[in-house]
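The other protein chains are all here in position, but one chain of the complex has been omitted.
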Amino acid sequence: MENIKRLESEVRSYSRSFPVLFQKAKDAFLYDVNGNRYIDFFAGAGTLNYGHNNEYMKKKIIEYIENDGIIHGLDMATVAKDNLLVKLEENIFKPRKLDYKVQFTGATGTNAVEAALKLARMVKKRSNVISFTNGYHGLTMGSMSVTANAYYRDEAFINRSDVSFIPYDGYLGKSINTAGYLRRVLEDNSSGVDIPSAIILETIQAEGGIRVASNKWLREVEKICRDFDILLIVDDIQVGNGRTGTFFSFEQSGITPDIVTISKSFSGFGLPMAVVFFRRELDIWKPGQHTGTFRGNNLAFVSAAVALDYWKDDRFSKDIFRKGNYLRERLEKIRDKYPQLKAEVRGRGFMYGMAVSPAPIAREISMECFNNKLVMELAGAKNHVLKILAPLIIPDEVLAEGLDILDTSIGKVLQKH
Amino acid sequence: MENIKRLESEVRSYSRSFPVLFQKAKDAFLYDVNGNRYIDFFAGAGTLNYGHNNEYMKKKIIEYIENDGIIHGLDMATVAKDNLLVKLEENIFKPRKLDYKVQFTGATGTNAVEAALKLARMVKKRSNVISFTNGYHGLTMGSMSVTANAYYRDEAFINRSDVSFIPYDGYLGKSINTAGYLRRVLEDNSSGVDIPSAIILETIQAEGGIRVASNKWLREVEKICRDFDILLIVDDIQVGNGRTGTFFSFEQSGITPDIVTISKSFSGFGLPMAVVFFRRELDIWKPGQHTGTFRGNNLAFVSAAVALDYWKDDRFSKDIFRKGNYLRERLEKIRDKYPQLKAEVRGRGFMYGMAVSPAPIAREISMECFNNKLVMELAGAKNHVLKILAPLIIPDEVLAEGLDILDTSIGKVLQKH
Amino acid sequence: MENIKRLESEVRSYSRSFPVLFQKAKDAFLYDVNGNRYIDFFAGAGTLNYGHNNEYMKKKIIEYIENDGIIHGLDMATVAKDNLLVKLEENIFKPRKLDYKVQFTGATGTNAVEAALKLARMVKKRSNVISFTNGYHGLTMGSMSVTANAYYRDEAFINRSDVSFIPYDGYLGKSINTAGYLRRVLEDNSSGVDIPSAIILETIQAEGGIRVASNKWLREVEKICRDFDILLIVDDIQVGNGRTGTFFSFEQSGITPDIVTISKSFSGFGLPMAVVFFRRELDIWKPGQHTGTFRGNNLAFVSAAVALDYWKDDRFSKDIFRKGNYLRERLEKIRDKYPQLKAEVRGRGFMYGMAVSPAPIAREISMECFNNKLVMELAGAKNHVLKILAPLIIPDEVLAEGLDILDTSIGKVLQKH
Partner (left out) sequence: MENIKRLESEVRSYSRSFPVLFQKAKDAFLYDVNGNRYIDFFAGAGTLNYGHNNEYMKKKIIEYIENDGIIHGLDMATVAKDNLLVKLEENIFKPRKLDYKVQFTGATGTNAVEAALKLARMVKKRSNVISFTNGYHGLTMGSMSVTANAYYRDEAFINRSDVSFIPYDGYLGKSINTAGYLRRVLEDNSSGVDIPSAIILETIQAEGGIRVASNKWLREVEKICRDFDILLIVDDIQVGNGRTGTFFSFEQSGITPDIVTISKSFSGFGLPMAVVFFRRELDIWKPGQHTGTFRGNNLAFVSAAVALDYWKDDRFSKDIFRKGNYLRERLEKIRDKYPQLKAEVRGRGFMYGMAVSPAPIAREISMECFNNKLVMELAGAKNHVLKILAPLIIPDEVLAEGLDILDTSIGKVLQKH
């Protein structure tokens, strides 16, 4: 690790939580340079839903490179892009009756968010945007302005411009409906919250601590958007791509966003890629008005097309829900086994968190897990939520093994206290 | 192209200039789905300096994937990253006596610019930044604020915040030294241009129309930075990585930036990747303060390490200059051959532009070139500059062939008029 | 009125509500050019607490002009300013144990608010400021940014920068303590509401519809300021100067603001003047750092010094409370007499409002009052609150007469419906 300490900026983060040199990875396993095997409950923060080096994609990718396929194409038309678009239409848009167009943005999620916000402001010609407490949308300046966490912002002389933060579902306790609050401030011309171009939200706040919005709340927010002529942007970067059991995270709620941002697991193979989907009639972009050198990562198009094959029918979805139920049950058992933790199990689909207290114990548990060869990260503003974000394709026995390690590790940590 | 027209946003741009479906590419050639071969004078807008599917990198990349190397690693320590850092130190930093640290940002150039601006503001605790006329630094909100072209900004309700634009070298004609103007407004407390945290510049404004800053001007700007305690950020995203003959574009001028942004050809293979280099003592980042899911594109680390082998000694550099001289001579001959074009040859290293007039004729020429199987793009606010941005590894005969096509195409277009 | 219609901008407002040419005024009466007498329940929106052409002040002012006293003095030291400062110290600061310094700003309330916000940001070096729903602080850009009502802002391309709006006391209904909400978002690093330099509030939101903050809520907000190292700014421009029975509106709550803005009735005679008071240790201003041509309206200093004589002892205060009680009783009787109005009586001291519904009926009532020679304005974002803002020195019988007119006018309007 000396080279990394000497040469990489102090901004580095995960190489501190997991201080080994990783070399290889396959499906739900990571391997370090000494050959140690780790179960991966982190999955690249939701980027590796289909596992590391997914065999189907790997084959296609090697074949593509061997045949000298276009690797970098800006936004030129390529066979790889054409294939991806067609598969997107067939496997995703049509079955869900979505008449979306696709914008390929620079290959990171925050690029997609920036494009989405820009488009919304262009369409509605209002500068304000509404975001939510604990929302996380990225760290370039536009995305950061709708990101709640001050840690990223406070020292950087970044303005809080043209954004109003509203309490997310549950933020004010169970008895207060924050969608009602949202409607109230929009109805009230004198609330200080001006009618925005868009409301941007995550259906589950992953970085924010696995906070799940109820379907009822999501539908109320959608209704508010319709009533006040506001665009609804769902940022599905972390919780889309099957993480919640369906391809999009919002499907179970019945809402239809005007704009959707997608990235992370979209390429399937861990390759950088980001897209924005939006209703056809919102497509007022002028040619080249929003560009980016890496908006055409064709290698990612190849793997993304393979990933979309998982969604040809509902078998993959059913399997995710099945595993998710198992995961929830196990976590609830752990919660009940260790009442000292005052644990709260949160999540849906195949994304779960366990909030523990006091907050610092979460880090101890995650470190103990790592010592026992389980990679698992924390979430929430206080880093007090154990986040289970295993690949969707994790075999049942590996999932069980990982949860055993978590269980044992919690036991060990609690014993020390 | 029907699928692309139906499904991709109207923002698409190059698929309009080059309306074919590309399938394969090798070194300096692109191939469309019908097997047509095109000479590439565009090189992914400077992303493919080492050519398409560079054989050395291709081999390493396939091997890496076959061995299930880590593909996506956030900012975890990996063998691939370790190798890259060591090679960067050995082949780039040490020979140039640069004591830089490396920040891996999200995998697009604009992410690097955003990080650079954030760091500069954190270090100097001043919100203002100075940028230049015709500067181009990307389209996320922070980068866009220092990008001069209103095309990207005017409809999007984007504020012009905390940036002052200053005339670039030559902007006010040859007789006016704009560095003197810059010094003047900084000395004058009442100029409206507040002392900034940083001055951000490109040594050659590529998107801006291949505008070359003189070494003298660059040194004056660097001196101003020192005199007023301002950080100098060189955005070397498009013109770094050997494009000017040396690895960094600023080497010949003798300046040493405090912060450098690098992307595009850095990965060598066209894979998305971006980094920021900065003086060791500026590294005040807190862990995880600037993050991004794709800040660890390990596949790109592998190819980038191969790319850095080109810089072990000065042979590659010498060859670029040799070819560059040939290119300049040919362009000057074309200029002299067609005096009606009032052409102006601009550039240095292996990046040249030819400004022609009237402006719309540039598009006609580029279209005629494409009909003759040469891919070449335009630059400048009025799109009146033919931009020659061939891969650095282009064989002499292919370069000559491409220039022949350019010559003939100009002839044809002028005949029509 | 033809000249005014032809020559004055369409922005004019009160000349529409009260479409006569006023000529004279004395104490609680206004007279139009035809000699009609009107009872004034408006008092220059709180600027004429001591009545029109207050006899004590009038005498002193005429004497001052006759003696060629300094009229305009920028911020030069003058006898008139010296007198005022001493009287302020004796009659106001010392008895209330306030160790304030005085900043004379440009002669309008919004100038004082701008100076207060600037000072707070300079002292705390944080850009964010917290304001409240329905808050009104003026219409220059800094003050407008903390003013909630979108009517003033939406068309003007004004950014919502560096301000977070929080629900005022009672905004979310009686069961929700919005001070608790405020504390919550400040404790939560990820709420989107960054720790501000200052919290700015009115103890009664006059323009906002006579919304009264409870003493308990004010004390909680003050405690939050202390706990998070935030400056508390009380904007006492409309409700200070005795309007609530005490000189400052916040005295009964027991809080001590760090910064207070005062204007409107401070000069006593209706002459433009504004000041900021702040704790001595906050006085980090550099000489001339905040200036303004009319920060030395010496004629206003003369009348202001007379006004402060009203506060030598507590007799004036007691009389205000006595009249206020009478006013409240009468309004409650009116409320009970006309249940169709669903009236709600709000206010304290000598500032009361009666919210009626449906909203448009308020305008009808105010017009009927005007027909009956009572001048009375509306407040609230929907203009549905009848605002009684009579001079504090109004004789009992005139107050009664005005309230009789109000009573009768309501009756007439309701009859029509």
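All chains are identified by letter, namely A, B and C, in their written order; residue positions are counted from 1 within each chain.
Please note the rule applied: a contact is a pair of C-beta atoms (placed from the backbone, for glycine too) under 8 Å apart; a residue touches a chain by one contact, two chains touch by 3 or more.
Note that the structure is a prediction, hence the values are computed from the model and not measured.
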Sole contact to the chain not displayed, among C:243, C:264, C:328 or C:346: C:264
Footprint left on chain B by the chain that the document does not show: 127-128, 131-135, 148-151, 153-154, 157, 159-165, 167, 172, 176, 181, 184-185, 188-195, 208, 380-382
Touching residues (missing chain, whole complex) on chain C: 1, 3-4, 7-16, 18-26, 30, 33, 44-48, 52-53, 58, 61-62, 65-79, 81-82, 85-86, 88-89, 101-104, 106-111, 114, 118, 121-122, 125-127, 138-143, 145, 151-152, 155-159, 161-162, 197, 237, 263-264, 269-272, 276, 278, 283-294, 297, 299
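Everything that follows uses one rule, which is that only the chains that are shown with their structure count from here on.
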Per-chain CA centroid nearest to the all-protein CA mean: A
Chain centre separation (chain A, chain B; CA means) in Å: 30
Whole-Å gap between the CA centroids of chain A and chain C: 49
Whole-Å gap between the CA centroids of chain B and chain C: 57
For chain C, residues contacting two or more additional chains: 159
